[in-house]
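Below you'll find the structure, written out as C-alpha cells, and then a few comments.
Complex shown without one protein chain; remaining protein chains in place.
To keep things simple, chains are lettered A, B and C as they appear, and every chain counts its residues starting from 1.
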C-alpha cells in the first residue's frame, strides 16, 4: 500500500472527490463551496471537475438550502450540505432534527434520507463566540442521526467515505483547526472505516484517555509527557458518537482502572457526560477513581487569546487530570 | 398561609399575571397567546386584562419573533416568548443560542438579556414525533442560559416568577401533559423559588431517585410501590438544570448508595448522562452499584400508543431499575 | 414580471371530472369519518380536518402526473386523497394501527405514500416547503419533466423557509409549485392580523416568480391554474405560486368547535359556497353525472369509509418490537 501525507482538508477533499466520481447522485451545496473551493479549501477544484450542478453555491440561507437538501435526499439524491461554521447549524436545526432525522421513522420505513451534513467545530482561532463552538453533543442526542468526529486525515477520509455511502443522515464534524495544521498518512488505495468502531490511538496500561476530533492530538502529547513520568496512558478515539463503541471504552478502563475524557464541546450536559456515564456504568467494578471530565469551560468562547485558551483543554490540563485520577486511586 | 389547589397551567398563568402586573416592561408574545388565551390556556384572560400590546399574537415566525424578543430584552424590556411545542424551538435556536445566550458575554457585560423562553416538552399524548420532544438537555449544554424544569404547580409558579425577574435568558420547560392533569397546592401569598436548589420530594434511605418535570410523578408512584416492598426511596427533583444543585444529589446518594435517574428527554447524550456522571463522580466512594439511567428510548417518538408508551419511563420501568440497582449492590 | 393568464378554464374530460368529484367526496367523507372516530374514542390524539377545502387539494393534484410529488401539512388528509392515497391505510394510520401507511408510527399528521409521490404530511408548519424544493431539485436533475408541489397554509407563508426556498427556486428554475391554501385562519387567528403587505402574489412576484389567486372552492379554477403552472414548470421555466382562498368548516383540530374566533355568519357564508355542492351543479349541468349517479357515488364512498373504520378497528397495533425499527435504514 502506497501512502502519502495529506492535510486534514486534503483528506476530506479527496473523499468528496472520489465519491462524487463514484455516485452520480451525490452533490455538494453550501456557501462558496463552488467556484471559490470552500473557505477551508475542502472542495477545491471540485467545481471545475464536476460542474456547477454538482458543487453548488447557495445563497446565505442555511435553513433553506439544508431543507432543500433533505427533500433531495428523500427523492434519491445524496446531498452533502456544508455548514461553514458549525455555529450556524442553529439556523438549520429544524431541517436536521425534525425533518431529516425523523422522516424514515415517521413514514414507517418508506423513505431513506441519505444526507451528509458537514459542519465545522473547534475553537482556538480567535474567532469569537459565534465562530468557535462545537455542537456535536446536540446531534448525538437526536435519534435518527449518526455523528462522526474524526481526528486524523486517515480517519477523516475513511469515515467520510462511509458517510457518503450511508443511507442515513450523518452529521460529520470537522475541527477547523486541523484542516491545514494536521497532516498524516493516507493510503492511495481506496478504503472506508466503519462507524461504531473506536480506534486505540496509543496503547497503555495505567489510565485510559478518551478524546475525539482535534482533542486527540493534545491528548497524545499528554500521553507522551506522562510516559516520561513512567505513566502508561491508553488513548482511545471513539471516532463516532452515534453509534458509540462502548465496548472498547469499557474494556480499556477495566484494564487501566481510570479514565479522563477530553472534549472540546462544553463540559456540562455534553459529550464528556455521556462518555463518563457509560464508563462509570460499564466499568463500575474496575474503576479505582472517578472518571475525570475535561470539556471546554462553560462560558461563551472569548476572543482574547489568553482567555480563549483557558477555556480549551490542552496537554497541561490533561496531565493535571491524570494526576488527579492517579492520586484519587492512591486514596 | 392560605392555599388552593391549582392546575399546572393555572399556576403558570398566575405567575404570568402577577408579574405582568408588577413589571410594566414584561410582555408575552407567541402564537395564539393573546385573544385565544394560549393553546394550553396558560395566558387565558391576560390579553383582556393587559391588552394587545402586552400579550401579543405573532405570525408563525418562530425565528423572527424570538429574535425580536432578544432585541427587546437588550433594550430594557422583559419579553416572554412562548414556543408552543418545544419541538419548534429548533426554528429559533440561533436566536436563543447565538444571540440571547452570548450577548452579555460578548459585550463584556454591557447588556443584560432578561428574557424568559417558555417552551413545552413531554410525550404521551399521541402527538407524533414532531410534537412530543423534550429538548431541555440541549439548552443546559449552552453557557449563558438557565434551564428550568418544574414538576408541580407550586414549583412552576415560584420558579417562573423567579425567571421573570431574572436579568438573564431562561429556558423554562413545561411538560404539556401536566397542564390540566397535575393539580397541587399553591399559596395565595406571593413567593418565589430560587434557582439551583433541588427539592427532596420524598425522603428515603435505600436508594435515590432523581427525576424532573413530569417524571417526578411516576417516580413518586414508583417510590410508593417500592415502599410496599420495604424499599425506602428518596426522590429528588433538581428543578433547575442550570444552575444544578449537585450537592443535594450527591449527599443523597452518599446516604443511599445507589441512584436511578429518570428523565423524559432522550437517554443518549442527555440529562441522564450529566446527572449520572455528576453522581458517579461526587459519590464515587459511596456507590454500591452503577447509577441507572432511565431516559426516553432513543427513537423518534412514535404515534401509536403501545409504541409511544414503550419509549417513555413509567412507574414500572422505574421500579425495575431500582431492583437492578439493589441486585447490583448485593453482588 | 411575466404574468400568467388569468385562469381561463381549461377543457376537462368527463373521466377526469368524475375522478375529481370522487376524490372530493372521499376527502370530505374521510374528514367526517375521522371526526366520528375521534368522538367515539377510536383514535388516539387529535386530528386536523379540512372539510370545506376539498377543491384545493383535488384541483391541484388532479393536474399532476403520478410521478410528480407533493408535500403536505398538519391538515393533510385531502392532499393525500387528492394525490391518489387510499383511505384504508390512512384510517388505520389515524388509529395507530400496524396496517396504517406508516405502520402507526407517523400518525394523523404524518401520513405518507412515497410510491404515489406523497412525501408526507408534516407537523412543522412550513416543514414541507424545504422538502418540496428538494424534490423539485431532484426532478430538475432527472430531466423527465416531473414537478413538485408544496402545500401550505396562510399561516405558514410567514415562515422564513418560504422566502429562502423561493429565492433558490427562482435562481435555479426549479419545477416547484407553491400552493398556499388560505383558509382564512391559522389556528385561532385571522390571517389578516398576521400577514402584512400587498398579498402573496406580490410576495411571489417580488421574488421573481409568477403568482395567481383563485377561488379555492372552485375545483376547475384550481385545476386550470395549476395546469398552467405545472406546464410552465415542466418546460423548465421555474416555480410559481398559487393562492387559493377557501375555508375549513371545523375547528383547528377535532377538539375545537371553531366557533369562538369565527362568527356563525362567516361559517354559513362559506358553507353556501361549498366546493362539492358547487361542483355537483356543474357536473349535472354539463351532463357528466346525473343526480342518481351522484347519490350512488355518495353511498359507495360512505360504505368504503365505514369499511375502512371497521378494518382499522380490527387491525392490530404494531408489535412493540417495531419501536426500534426504521430509526436507521
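To be clear about the criterion, a residue touches a chain if its C-beta (ideal position, glycine included) is under 8 Å from a C-beta of that chain, and two chains touch if they have at least 3 such contacts.
All values derive from a computational prediction rather than experimental measurement.
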Exercise. Which chains here touch the chain that is missing from view?
Worked result: A, B, C
Seminar exercise, completed: Contact with the hidden chain, among B:70, B:83, B:249 or B:319, goes to B:70
Seminar exercise, completed: Only one of C:197, C:257 or C:292 touches the unshown chain, namely C:197
Seminar exercise, completed: Missing-chain contact, candidates A:57, A:246 or A:320, resolves to A:57
Exercise. Out of A:76, A:128 or A:328, which is the one that touches the chain we can't see?
Worked result: A:128
Problem set entry | Those residues of chain C which, in the complete complex, touch the missing chain | 1, 158-164, 166-171, 193-198, 202-203, 205-209
Exercise. For chain A, which residues touch the unseen chain?
Worked result: 31-32, 35-36, 39, 57-64, 87-88, 91, 125-131, 297-300, 302-307, 310-311
Exercise. For chain B, which residues touch the unseen chain?
Worked result: 53, 58-59, 61, 63-77, 79, 94-95, 98-99, 103-114, 143-144, 146, 167-168
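We adopt the following convention: only the chains that are shown with their structure count from here on.
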Exercise. Taking each chain's centre as the mean of its CA atoms, which one is farthest from the centre of chain A?
Worked result: C
Seminar exercise, completed: Averaging C-alpha coordinates per chain, one finds the centres of chain A and chain B separated by a number of Å equal to 30
For this session: State, to the nearest whole Å, the distance from the C-alpha centre of chain B to the C-alpha centre of chain C.
Result: 37
Exercise. What whole-number Å value describes the gap between the mean CA coordinates of chain A and chain C?
Worked result: 41
Exercise. Which positions in chain B touch two or more other chains at once?
Worked result: 63, 87-88, 91, 128-130, 298-300, 302
Seminar exercise, completed: Touching two or more other chains in chain C are residues 102-106, 110, 122-124, 127, 160, 327
